[in-house]
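Here the complex is missing a single protein chain, while all its other protein chains stay put.
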Amino acid sequence: MIHHVMGNDGTYPLLIALWLLPLLGAILCWGFGPWLKARAGWLASALVGASFVLAVLSWGAGTQSVGGTLGAHQSLLSWIPGFDFGLLLDPLALLWVFVITGVGALIHLYSIGYMDGDAAFARFFAYMNFFVFAMLTLVLSDNFVGLLIGWGLVGLASYFLIGFWFFKPSAVAAARKAFVLNVVGDVGIMFAIFLIVANVHSIGFGDAFAAAGSYATPTLFLICLGLFVGAAAKSAQVPLHTWLPDAMEGPTPVSALIHAATMVTAGVYLIARCAPLWSVNADAQMLVGTIGGLTALLGAILGCAQWDIKRILAYSTMSQIGYMIMGVGVGAYEGGVAHFFTHAFFKAQLFLGSGLIIHALANEQDIRRMGGLAKKLPYAFVVMLVGVLAICGTPGFSAFFSKDMIIYGTLQHGHPWLYAVGILTAGLTAYYMLRLLFVTFLGSYRGAVDPSDLGIRHPELAGLPSDGDPAPQDATAHHHAPAWIMNLPVGILIVPSIFAGWLMFGGANSPWAHFFAGQFPVPNVVVPPISEGATSAIVFACVLVGAAVAAARYASKGALADAVARLRSESVRMPALLSNRFYFDAAIDALCVRSAQLAGTFFGRVADPHVIDGTVREAAISARWMGTLMRSLQTGLLRAYALILVFGAACFIVYYALAGGR
Amino acid sequence: MRLRGDVNVLAPIAILLPLVAGALLFVLPDDPRLGKIYGTLVAFATLVVVLLARHADWSVRWLARPFTAAFHVGPTPIGWWLALLLGLCTLCAVAATNLPRQRSFVAQLLLLEGTMIGLFFARDLLLFAFFWDAMLIPVFFVLLGWGSHPATAWRYFIYNFAGGLLLLFATAAFGVIYGSTDVIGQSGAPLIGAWAPWIFAGFALAFLVKTPVWPLHTWMPATYADAPSPLVAVVSAVQSKAGLYGFLVIGLAYLPTYVARFAPELVVLGAISLLYGATVALVQPDTKRVVAYSSLSHLGLIAIAIATRNPLALQGALVYIVAHGLFSTALFLILGYVEEREGTRSLIRLGGLGHANPRLTGAFTIAALAALGLPGLAGFVGEIVILSGVYQAGWTWAVIVALIAIVLASAYMLRLLQDAMNGPVVDDLPVRRDLTWIEGLAVAPLLIALLAIGIQPHAIMAAIAGAVR
Amino acid sequence: MTGALPVALGNYVALASVMFFIGVVGVLVRRNPLVMLMSIELMFNAANVLFMAFARAWLQNAGQIFAFLVITVAAAEAAIGLAIVVAVFRSAATVDVDEVRSLHG
Partner (left out) sequence: MILNPFGTADWMAIAPIVALAIASLLVLLADLVARPAISRYGAVAIGLLGTAAAAVLAAMQYGHVYAAFFGGFVTGGFTTVFEEIVAIALAGSLALYATLGDPKRIGGTVALMLWGSCGAMLMAGAANLMTIFLGLELLSLALYCLCGMVDRRGARESALKYLILSSTASGFLLFGMALLFGASGSVLLADLARPQLAANPLFWMGSGLFLIGLAFKMSLVPFHAWAPDVYEGAPLPVTAYMSVATKAATLAVFARVLYAALPAGTASHVMLPVWIVAGISMIAGNVGMLAQHDLKRLLAYSGIAQVGYILTAMAGGSALGLRYAIYYLVAYTFMNLGAFAVATAISGEHEEGARLVSYAGLARRRPWLAAAMTFFMLALAGMPPTAGFLGKILILATSADSGYAWLGGLLVAGTAISLYAYAKVVRAMYLPQSGDHHVADLRPIAPLAWISVTLCLIGVIAMTFYPLTPSNVLPLLR
């Protein structure tokens, strides 16, 4: 069969090195962990950094455009006869590689400080490197199966890292939940692959997209649906989002790298990668856009109801990814991808900043027990402030540009409702992020206050983990300043989280647009009634409203005065709908988990032993019963035997009399 | 061409070597270490012989009437792979054995290997039936001698012997009608006539009992739970494939029309097995039973693949047969280690072993991941190829059922793994030392093979593509 | 067959059948092994009657030879039977066949 490749044919061995270096690190850290000890961290970071350097060097190859085909291609091996593997580096992949390796390297550095002294230091870095490798596999693969392999491996890495402290039952449960929900996504992609293979007899992106026009519309919709199930599971879209908040059981750097910057955006990558399929199926676009908008809104609403600093960030992540999915869903691919780009920086920064706080407060995660940290942790304050301003879309900060691209894109592609949702969500975002900021840093420190006075009654309902990160093991000093190794990466991140957005400034002839020239299909956009500038204005107004409400509730004099009472009343009066996260967990548990377990118990306890085996047993018993019956016929009475004999003889005689009579 | 002559002789040697060596072991002094070393060497030698015997073909006349039959041995392309798998699994199982009356146990394992190599090397249907029944006997005696309840031995024996009788009857009728049973692996004309459906029914039932497929499976969980792990490893890895092998070399080759006619029934049975096994595995408290029911589920998938007769699905089925053999062997051996260390199989009691046994946990994790079809490991290759074949054959609903089962698989495998290895340390468990190097070596080849096939299935797929056609 | 016979062949067959039937009934109803043996002799002799009749009818002396053979065998059987009955009486102290039932089931 023809094997069409995207990206210019020919080899680009550098790509293999770029791809395999982290794997090497993982193997080394795994194999020689005990011997490497602290060196493992440096080794791992160095290798990820190296592949970042290689990524930078590959800029030219990745963005080159020869004969209409973008990027570089390196074929690897023939997977099974007729289905080949290869690596593909085009602008889209290149962008992800930058973020994965760049942000990844920074977070590796940070982890050296954060995980310092943990018993399984080397194992942690082995997992982190393995994750980077898996993520690179995902974004560099030139075919669906390779992508699926990467897809599964990142899920595995996330499973390992969520359950990194495997002696914590809560962590173990969270890891299992994350993995199983991600497998739901995997099988969705598998289903899409079956349809594609059945139609084009190839797993290559090129063949699949080249035939985009030739699929029957229902088939194409099913393909997109399957792919989107995968995307939704990985990117925590409603209703498959419930694993993401629990995933915060993992160490904070893990949350920053996997559950904020990279892995959870794989769904965005997938849809952007399959743009040729989506752009020709309006139903799929509608579906994805709607789910994305719904997720964005839902995440924001739930974000307003959390007290655990990491969970707030988790829900904000979910909401922001909702934006991206909405963007790529409706067809504003550049916007969605742009928001992934900026979000990677400021969300990583926010997580790492929260990590600074948690680390400094000896694993305290409940913002109600913080407060007044601006003076105690000024550096963390600055970091968080910048992050919050960025995520809110303050003019000049990165998200301002990327978010507006999405919101305006929805209108351009004719989805006014999603436009409204986007604007509303922007306001909510401003509210809950500033709430986080104010409650954490303003007022006075509440660490000494009795939790019950703060309304911390039911930790599980409040969404608190049963216990915080046990690392590092030294919980002696209270506010000890974080080591430079932790501060440096966060500081570096400040720069892009402010300025990354400027790349997107200038619409059609922005560097961003040039970078992606020819990457995405160009849809025919309608000229909306509202101009882009106006949109930005409306969004910003909305943001200001949200900010004002937050300020009034948490930053005003009165609020800061009796913060404890207000926080208490707020947490006690929290609506059940919110504190139960819209009952998604309960519903999934009741519908899927319990029912399956019920069926299993029935089959195992009733059907097998009593119905099936019972039948067999009865047959055996009745056979033995017949045996005893024959025993009882064997009376031992000579004359009885004679009688039996004569009876048989009589039967014979009758037969032969009749037969002879004929 | 005397080299070929040599090669041909390897086929009977591959069968006789373990049989004779196993019988010999009974008369050797009863020393556990001797038995193990001897057994390992023999198993290794057998593996080598099987490896070399790929193109062997050796035949001696047996019967002239009522139908021609011959001691015709020599691997079919598929049979060779299965024999290879068997050789590897037996080697690992023997190496991992650590039981009372070790010598006799190892001897039984070798006898089992011999009879099963015979089954996969048999080119004559009568010989096939011969080994089919013969391979029950060692298992039966191990269950009697080492199992916890004799009742299990009976159940195993009765179920499988009943299947064997049907096979016997079908074989006899086949021979009479077809004139010869020297048919396996030859490209003969399909069987026709008024008898054909009954003959097919006989074969099919025998194969389904052996596989097993719902509702003929109830002998299996008890057997897998009670028998010593090394034996269970071999039985679940290879013996349970005998039925599927029979479907391939007899059902598809000589009764294709009936396989086609009864495809819906077979697919339904396979689908039920898939979900049934998966859901039961979800709640079983006994580690070995979890794996047993997962096997029911996995083999249901293979049954579906064979029933659809789609070439892609068949290739996938063969890969999956090998993959399942590898990871179920690994799982059972590892569970055997756990049981022998902690003295329990109950997931309710086990927990937190990961602290003291990192190597054991690592091995267990890889095996479990392969079993739940993690992309990049062998199980995944089989699943995705089978299912895309099944989808192309038009059984969309079966594909969806299978996908659900894959999700369930991840749930029960993680439950098995985490409940045993993760969580806080359980105080009243006698947690013993981590894997010794010999124990590690016993499972390492399996895990390596899983990884290799997962990354580069091209070789085995290419080899199998020829076998399917 | 030859009509020269004063008595039709059928009558012999009838007679023999009756004798045989009586013998069978005797075996069934009597409880003394000796009497049972005598009933069996009756069955044998029924056969003898047939042999004789048919030998005459076919003019075949094989039948008569057969009859002599049967008589001899019957004698031997009676002797052995007597011996066994005595032996049983020694061990079981009864000759009532309904009492002799240690073997059953």
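Read from first to last, the chains carry the letters A, B and C; within each, the first residue is number 1.
Methods note: a residue touches a chain if its C-beta (ideal position, glycine included) is under 8 Å from a C-beta of that chain, and two chains touch if they have at least 3 such contacts.
The model shown is predicted, which means the values in this text are computed figures rather than measured ones.
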Considering the full assembly, with which of the depicted chains is the omitted chain in contact? A, B, C
Candidate in contact with the missing chain, chosen from B:Pro100, B:Pro150 or B:Gly343: B:Pro150
Given A:Ala448, A:Ala576 or A:Ala657, the residue that touches the chain left out of view is A:Ala657
Considering the whole complex rather than only what is displayed, give the residues of subunit C touching the chain that is not shown. 13, 16, 20, 23-24, 27, 33, 36-37, 40, 43-44, 46-48, 50-51, 53-55, 57-58, 60, 62-63, 65-66, 69-70, 73, 76-77, 80-81, 83-85, 87-88, 90-92, 97, 100-105
Spell out the interface residues on subunit B facing the chain that's missing from view. 62-63, 65-67, 71, 126, 129-131, 133-134, 136-137, 141, 144-145, 150, 154, 157-158, 161-162, 165-166, 168-169, 171-173, 175-177, 195
List the subunit A residues touching the unshown chain? 620, 623-624, 626-628, 630-631, 634, 636, 638, 640-642, 644-649, 651-653, 655-657, 659-661
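The rule is simple: only the chains that are shown with their structure count from here on.
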Could you tell me which shape the graph of touching chains takes: line, ring, star, complete or other? line
In terms of Cα-based centroids, which chain occupies the most central position? B
Chain centre separation in whole Å, for subunit C relative to subunit A (CA means): 99
Of all the residues in subunit B, which ones touch at least 2 other chains? none
Multi-chain contacts only, two chains or more: what residues does subunit C have there? none
Subunit A contacts subunit C in the complex at 631-632, 634-639, 642-643, 646
Touching residues (chain side subunit B, partner subunit A) in the complex: 158-159, 215, 218, 221, 276, 279-284, 293, 315, 352, 354-355, 369, 372, 374-376, 380-381, 383-385, 387-388, 391-392, 399-400, 403-404, 406-408, 410-411, 414-415, 418, 421-425, 456-458, 461-462, 465
Residues on subunit A engaged by subunit B in the complex (per definition of touch): 77-81, 145, 148-153, 156, 163, 166-167, 169, 172, 175-176, 179-180, 183-184, 186-187, 190-191, 193-195, 197-198, 596-597, 599-601, 603-604, 608-609, 612-613, 616, 620
